[in-house]
Structures are given as structure tokens and as C-alpha cells.
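Note that one protein chain is taken out, while the other chains of the complex remain in position.
Let's turn to subunit A:
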Amino acid sequence: MTLHADIDASKLPDYSYDFRSPLWWGIVGLMTVEGTVVATLIASFFYLQGNHTAWPPAGTSPPELLLPTLSTVVLLVSMVPVYLTDKAFKRGDPKPLAWMPLISIALALVFLGIKAYEYASHVDFRWDTHAYGSVVWLMIGFHSAHVIAVIFKTLVIVYLARRRYFTPEKRIAVTVNGLYWYFVAAAWIPLYMTIYLGSRIWS
């Protein structure tokens, strides 16, 4: 049998970047799934509000704004080193990958520390006090678990970078980790607005 060849794939690269890579679509899929979870949590928050004359319910004071706003700024700033790392790597400079994400991790740890302090001593309700407590604690727990997960993931990336694993062809792994970092930080914005501003505006 004779076959005709007209495409020689050996001339094509064996790596791909950005939206050309399946991994990029995989992480976008994951972010869509988790974004739907965030949307469901927010919808539940406002649905449950409809059942109450006061929100947060009577006896619970509205959240303070200073600490959470501060921690939100810290979390948003943590995106900058991730962005600069990815940008340097795109230019062909792999050196920042070995240290710059550590700044982001430190900032994320500050964020988690403020959250822990806030919920240990600054709120006067528990998860089993009322529906408001349940939905707020679930939002905080859900988001904190993601911050911890993305910290672990980034530590693995930095370790591999220090072992010189990442050649420019493997850039997609760094890009994808960066995308997930942006997602974890950005998903906090609607959660912050819901918990801290939403509770105050309609209380």
C-alpha cells in the first residue's frame, strides 16, 4: 500500500505555549469549575440573606473593614512577583524563577496570618451560630484551602527551578502555575466584596 505524506511533524516543536497548549485549557477548565463554586457560594449567601430581617442576624456585629481590606491588598500585591517571573521567563531569563515567587509566598502567608488572627479573635460568631456564620466560614475555609494549595504548588515549582528543571520549552508549567495564582487571588475579590461589603450595605 502506498501512502502520501504531506505534513512532516518532526519539524514542528514538541512543546507549546499559552492557549496552544492543552495544559492551558486544562487550567482554564479547572478555574471555570472553581469559579462556578465561588458563584454558588455567593448566590447562597444572598439567598440566605433573604430569609433574615437583619444580615448579619441580630446579635452579630457587622464585620470590621480595616484588617480584611489590608489583607486583601497584600494578596493582590502577591500577584506582581508571579507576573514578573513569568514575564522574565518569556524573555528567556529563568533566574527570577528561583527566588521571586518566594516573595509571593511570603505575602500569601501574611494574608493567611491576618485571616487566622481575624477569625480567631475578631469575629463574634461561629460556623454553627447561624446561617450567616455557616456561609461566611465556608467561604473563608474554601478560599484559605486554595491559598495553602497554591503555596505548596509554587514551592514545588521553585524547588524544581533551583534544580534547573525548567528549560524554556517547559515554560507552560510556570505559566499555568501563575494563572492559578492569579485565579486564587482574584477569586478573593468577589468573596471579599460579598462578606465585608455585602454584609454592611444590606445590614
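As a working rule, a residue touches a chain if its C-beta (ideal position, glycine included) is under 8 Å from a C-beta of that chain, and two chains touch if they have at least 3 such contacts; residues count from 1.
The criterion applied here is as follows: contacts and distances are computed from a predicted model.
K.L.:
Tell me the UniProt name of the left-out chain, picking from "NAD-reducing hydrogenase HoxS subunit delta", "Putative CoA-substrate-specific enzyme activase", "Cytochrome c oxidase subunit 1" or "RecA-like N-terminal domain-containing protein".
P.N.:
Its record in UniProt gives the absent chain the protein name "Cytochrome c oxidase subunit 1".
K.L.:
Among A:75, A:107 or A:135, exactly one should touch the missing chain; which is it?
P.N.:
A:135
K.L.:
Could you pull out which residues of subunit A are in touch with the chain that's been left out?
P.N.:
On the side of subunit A, residues 1-16, 20-23, 25-26, 29-30, 32-34, 36-37, 40-41, 44, 47-48, 51-52, 57, 127-135, 137-138, 145, 149, 152, 156, 160, 163-167 touch the unshown chain.
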